[in-house]
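What follows is a set of notes on a single structure, which appears directly below.
Apart from one protein chain that is not included, each protein chain of the complex appears where it belongs.
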Amino acid sequence: MTQKTGRRLADGTAISDLVDLEMREVKLRTLSDREIYDIEQEKIFGKIWLLLGHESEIPNKGDFMQRHMGEDSVIVSRDRKGEVHVMLNVCPHRGMKITTHESGNTNVHTCIYHGWAFKSDGDFLGSPVADQCMHGKMRGKEELGLTKARVTLYGGLVWATWNINGPSLEEFLGDTKWYYDMLYCRSKKGLEVAGPPQRFIIRANWKTAGEQSAADGYHTLTLHRWLGEMGNYSSDEGTQGSELAKEMLGAEVSSPHGHALRCIDLARKIVKLTGKDPSELSVEEKLRALPPPGMTSEMVDDLFETMTPEQLEVMAWMPPQVGGMFPNIIFEFLYLPQPDGTVVGSLALHTYVPKGPDKLEFTNWIFVERDTPPELKEQMIQQSVQLLGTSGMVESDDSDTWPHMTLSAKGAQGRNSTLKYQAIYETGKPEGWPGPGIVNEGFTKDDTQWHWWKYWYELMTAED
Amino acid sequence: MTQKTGRRLADGTAISDLVDLEMREVKLRTLSDREIYDIEQEKIFGKIWLLLGHESEIPNKGDFMQRHMGEDSVIVSRDRKGEVHVMLNVCPHRGMKITTHESGNTNVHTCIYHGWAFKSDGDFLGSPVADQCMHGKMRGKEELGLTKARVTLYGGLVWATWNINGPSLEEFLGDTKWYYDMLYCRSKKGLEVAGPPQRFIIRANWKTAGEQSAADGYHTLTLHRWLGEMGNYSSDEGTQGSELAKEMLGAEVSSPHGHALRCIDLARKIVKLTGKDPSELSVEEKLRALPPPGMTSEMVDDLFETMTPEQLEVMAWMPPQVGGMFPNIIFEFLYLPQPDGTVVGSLALHTYVPKGPDKLEFTNWIFVERDTPPELKEQMIQQSVQLLGTSGMVESDDSDTWPHMTLSAKGAQGRNSTLKYQAIYETGKPEGWPGPGIVNEGFTKDDTQWHWWKYWYELMTAED
Amino acid sequence: MTQKTGRRLADGTAISDLVDLEMREVKLRTLSDREIYDIEQEKIFGKIWLLLGHESEIPNKGDFMQRHMGEDSVIVSRDRKGEVHVMLNVCPHRGMKITTHESGNTNVHTCIYHGWAFKSDGDFLGSPVADQCMHGKMRGKEELGLTKARVTLYGGLVWATWNINGPSLEEFLGDTKWYYDMLYCRSKKGLEVAGPPQRFIIRANWKTAGEQSAADGYHTLTLHRWLGEMGNYSSDEGTQGSELAKEMLGAEVSSPHGHALRCIDLARKIVKLTGKDPSELSVEEKLRALPPPGMTSEMVDDLFETMTPEQLEVMAWMPPQVGGMFPNIIFEFLYLPQPDGTVVGSLALHTYVPKGPDKLEFTNWIFVERDTPPELKEQMIQQSVQLLGTSGMVESDDSDTWPHMTLSAKGAQGRNSTLKYQAIYETGKPEGWPGPGIVNEGFTKDDTQWHWWKYWYELMTAED
Amino acid sequence: MSETTFSVYQGLGEPVAIGAEVYNQILQHYYTEALLLDNMKLQEWGSMLAEDLVYTVPMRHTLDLASQSKTVIRTVMHMDDNYRSIMGRIMRLCGRSAWAENPPSRIRRFVSNVQVFNTDKSDEFSVINYAMVSRNRFDDDFFDLIPCERHDKLRKVDNGFKLFEREVIIDQALLGTPNLQIFL
Amino acid sequence: MSETTFSVYQGLGEPVAIGAEVYNQILQHYYTEALLLDNMKLQEWGSMLAEDLVYTVPMRHTLDLASQSKTVIRTVMHMDDNYRSIMGRIMRLCGRSAWAENPPSRIRRFVSNVQVFNTDKSDEFSVINYAMVSRNRFDDDFFDLIPCERHDKLRKVDNGFKLFEREVIIDQALLGTPNLQIFL
Partner (left out) sequence: MSETTFSVYQGLGEPVAIGAEVYNQILQHYYTEALLLDNMKLQEWGSMLAEDLVYTVPMRHTLDLASQSKTVIRTVMHMDDNYRSIMGRIMRLCGRSAWAENPPSRIRRFVSNVQVFNTDKSDEFSVINYAMVSRNRFDDDFFDLIPCERHDKLRKVDNGFKLFEREVIIDQALLGTPNLQIFL
């Protein structure tokens, strides 16, 4: 990784002073500083691929929804040809928002200020009182359309970037794509959103959520201790030796681009369900006994068409269940044990949209498979809402921690305190692991989060 | 216009980078940037003439009111001799506000903190416990008065500037004064306020309102479309060909100092009222048939004493009805058709007082002529309140647009989008136009607003 | 005092441009500027001794309370050995707050995020899942404790500083300690808090309160004029010649470190109480007749053991009754006449904790002597709550002035206005004054506040 | 009760006791009015207005305690409407292009402190009541608040009451909400 | 009264007049509910819930005036609970480690605009009521506000009423309070 200092802050600090590559420490100041935040808007949110939603949110021609890339409002629109476009929600005439609606359907977006009109693909259509040519004669119509982002659909997820000639989404995901395919591309009909995303405000810097999403498994034991104190993971052995800790064993995948996945061993669940030692069972038997979350035994058929044998092996053994995608995404594909001994899945994706150095918008999409039977869909959605997002009994404890960290980072002393990532894997891939990428076995460590910060550092110190 | 770069912003951008003089484009960033805002406070609001109210608000000796010049609170006071003074509402002792009241009457302003006292003209009177000389002996009393601004009354309007030796208000208004005289100086007794100004907060940058006020006629067709959809301007022909568009024809006056006026042809109204072709009517006949808003036929007598024949000609033909005065003023002298076919005037002035990069205080004075008959005054006031200001059915749509523009300007992409002024007049003065200044005939264009920005540029890049 | 320019602000202004040492004037801008505020956090609140409370607030082992040093949250804790520690309330792991509670009792502080545990003296204990050594192997446990401040107890008051090798509290107090001893160290059992401090927000810069606390006696006559208009200080002679002014005569002590005390002559009170000329009375007779506030005649015994004869003389003659301790402390040891002619004391200390350039947290501790009889304690507490702090009839007028000053300092003109300290003592010590320090007799002047600013200047321009 | 003698009740008629039938009916009327307005049923709300309606929102000034009586400004006001103009507003707001309220704000009117008084007309009542109005728009993570004291006059009609006078006393000198394209 | 014919009352039964005994009892029920919740007596509040409870908080969207009916989103909601899950929440919140509400927020529920309606079951009542919920945490010098319109169903039991349905209509598209680990 190149050793650049990056821009200097007003007080003379260089970006490179904020990250100690040897000690794996990051200055807390990064979590509250306005200048750093502004640079991030340009060098991170202005440069890389960002997740904006799922195409099932805009199924019909003309459907559109308002979303944000960093602090910029954008329109995600499906044009008359059915193609998805992402364009800046700013009128090229005088900067009014083109739409003030959260979503809708139209083939012509008309600005309410002076009436300039644009097609559902963002192209300029015209301005009122045509004979007066009020858009002027200095620029051709082709120059007057909405600013368009580069768009890629992956597993139905809508991604966009302002970096028109930069790396492809595939290059951006790199080795980790092999794993994300198991989540987003496993079924033939594909995923769909259960509804629009929950959206709420957390008074915290977006990175408090981002760095945690890069597979911080360790906090579960303490911050989510209540899971070990009551309910389905509870035990008399106390927290540390609890079911919870056992449920956490597996492997972690990390990436030079800051992506991360926690692959958790299904053995104990399979034993519970089948009474058999997983080693006695074939990959298919395991997948049928404990299908990927959101899928039924029947739906498992799909997997044999969509996945490679190596992927199937991992899905039946240690599938990715939670993790992050750089910079501000967390995914959850959870196998949740029910009182009746069965397992019900929860599928969710969140983005943490920056709203200033000490504010983020928590956006929570809940997913189901298009093929999931209706009553199971209902169960999944209700379970997801109860555990994740706005009223999530698990995630509210996370999102309530971030504001405290952000406050800590404001103090003249606290800002010079550091975030530490010094628990280092010494294991390597599980024996016989067929997947690519940086993989380590055993109890969670800090590597995945450290790789997240290293990529942050790389982007923040990159030449313009 | 001199080509200066002006100060540099923290990220290296020069003020001159924000305005593209050739392309007639302005970076949206100007509408949200804190640094630019701070420079404006110094180079615009600290330098030029600002409108603070009307002398009829403080008719009696000792009357005062609290107003703002930029973000500075000032006292507008009428002293014992009846002269109007404007002074900084900051105590020279320790910076307490001299008055915390919105208005009042007193001959001695006493600071509540330590009791320093000042005359109604701002001069220092003394400090409590005289024998202790608690104001010290290092400065003479003449040095301890309130900071005074330079004041000019014009048509009863109170203007002030901190630029003590700068251009006079007359120089500042230049050619456009010829037109403003038709509004503020037309009657012998003069205008008076109907009451104190409405004051309310808009979460927008002051320039979103300022640049629109520089005679943006075009937005009327779309933003105020409801006028064409119902009520007195409605028509079956649809918006663009509606009465509204017809009502907008005329001439626009602009100025190298960013002032602007829209002079709208009265022909159609005069036809409606008299059934005669205006060309058959004398100037006086036209003025008697359709007197300037707020005046009656009888009151028209005044005009022949106060106005030149050339001004009278314009007032009977294409009088200024709406426009701006740099930097943050809009005037409205409207002829409003009533259901019964008559016309009732509305006279208003607004200032858009900056309260930070994304906040402005909308100040709305409603005027009548001192001589306007009481019942007509009532009609004018009620009509003005219903259409303009806080609950104005017309202006609420304007003021609701500005916050969206301000938000657009915050995004890392949006801030680099531009405001465009590329609809350019190719007409010139109406044939036989007797007035001075830059005048163009026909459908509204962007020139007046572009001249507004050019003066902004000139001031912002001027040497200190 | 060294002539350093100090850091430069973004607009090129040097700190030294803000203070005119010859004219004894300070730019109002200091009361609102964000950059200046940030430098203060580092060079003042990061460097000098700060008052955090009183040890009687945490009497038992394991007791702790959350307080602030500048904007940094700290834990004030009494460890198992009974020693008081002050440590940064920021987890060395990932910056979460160690405690989110206002106070409590524990021997182990466990971070709720990942469970790192710390002793009540801040030392690192361990991290969950010990065998995984999740705190890493790059730093020893001794490096992973909470950041500790240097602590000194003085008269039971808890002081702390981040300047580990800087001057001692005693050096910081210098000559003024001789006077503060009369307040905090006069009784054998010592002071105790009546309860936790009142805490409330004032929308003002912390220095508006700080500079006033440096013994601004002058404002009493005007800002607290109501005392002269009604109640126990009222008189027919009007404000300036009122009892109030008479009650203010005495001597003022100031310090090169910005500390200040107002010593007010007890003569008039003693005459009222004894009917005798104080000169006829011995020091002991005077102290027995009018004991220090919060003490009874009996309790006066203590003084002869704790105080020197010189201190006793001052305590019976002109004891310190109100004043400040740099940078953000005011003390009040008041003798308050009651309707029935008796005197009841009020003892209070406030700190003005900075919360941003235009916000401060008013923290108000009310004290009694441990030995004060219960019913007198009750009287003192109720009287203090009624006059000081949140609902204080006296201090609410102070705290309501500060926000106006802060607003004045925001204006482009107001920020260049000045605070003036030009009322200069020409008297010197009262004849026979036995105490040290810079002492001046007579009616209050500006010297003590000017010395406060000079020390601010010295710290702000000091080399890092 | 004695409070009728307090200065704040000057010029008002006999109070209608809380719990009296007409009091309860009027209370219900206010709850219905709030529910209609909060759910953008503006025409239905319009049906509860009398044709002689006078509807005003005066300004407020910050003045010395001694001048408190002058703090309510009725020369130029924030709203100055009558039945015709209110109906015009409703028509506009229900049209396609009243951008200031399209998309509409999310508003809630919390009505409390309702006091009813008889007038010299047996079918007309004076009412002093408080409304805490909260307003949220677009993605605002805060609410504009418009606490106010409403001085109303209601006329009993067959199927309920009609409002024929409303003066809304607001609590800000500098109004914090960007417009009054809403009804208080 | 006529307002029962207004659109906002569609689908509701006969109104219970304000002042009627059952109206007053239900009003008391709401005051008790608020006092219990505001004082963190969650288990006691739980005793006021019916086992067939359905408790939801839909999302809100900012849409064109013409689409107002679509602004309440009930596919994915902010809260989507039943008796079992609410009891689970109570157990968690009363435990040692529900950090999002431990230390608890200081909350106040101002109940007003209460309107009661009969249903086809004599012991069941529909209630539309407003709650202005203020929430403060830690050292915040501001309050999160959650004004809302609650559509409830209450069942009369021997010693009072039990809630068996609650839908809370909030007034923000982007929720301004950081979580709903509290009950509305």
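By letter and in written order, the chains are A, B, C, D and E; residue numbering begins at 1 in each of them.
Just so it is clear, a residue touches a chain if its C-beta (ideal position, glycine included) is under 8 Å from a C-beta of that chain, and two chains touch if they have at least 3 such contacts.
Just so it is clear, the model here is predicted, and its values are computed rather than measured.
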Shown chains that the omitted chain touches within the full complex: B, C, D, E
Option touching the unshown chain, where D:L49, D:A100, D:C148 or D:V168 are the choices: D:C148
Residue ranges of chain E at the interface with the undisplayed chain: 19, 21, 24-25, 27-29, 31-32, 34-36, 38-41, 44, 94, 96, 98, 101-104, 106-112, 132, 134, 136-143, 145, 158-160
Where the missing chain touches chain B, by residue: 100-101, 112, 199, 201, 359
Absent chain, residues of chain C that touch it: 100-104, 193-203, 223, 225-226, 229-231, 361, 366, 381-382, 385-386, 389-393, 396-397, 399-401, 403
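Note that in this section only the chains that are shown with their structure count from here on.
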Option reproducing the contacts of B-D, where over half of them reappear, out of A-D, A-E or C-E: A-E
Self-contact between copies chain D and chain E, residue sets same or different by half: different
Mean-CA-position distance for chain C and chain B (Å): 49
Distance between the centres, which are taken as Cα means, of chain E and chain D, whole angstrom: 26
Where chain A touches two or more other chains at once, by residue number: 10, 100-101, 112, 201, 223, 401
Multi-partner residues of chain E (at least 2 other chains): 62-64, 97, 99, 173-176
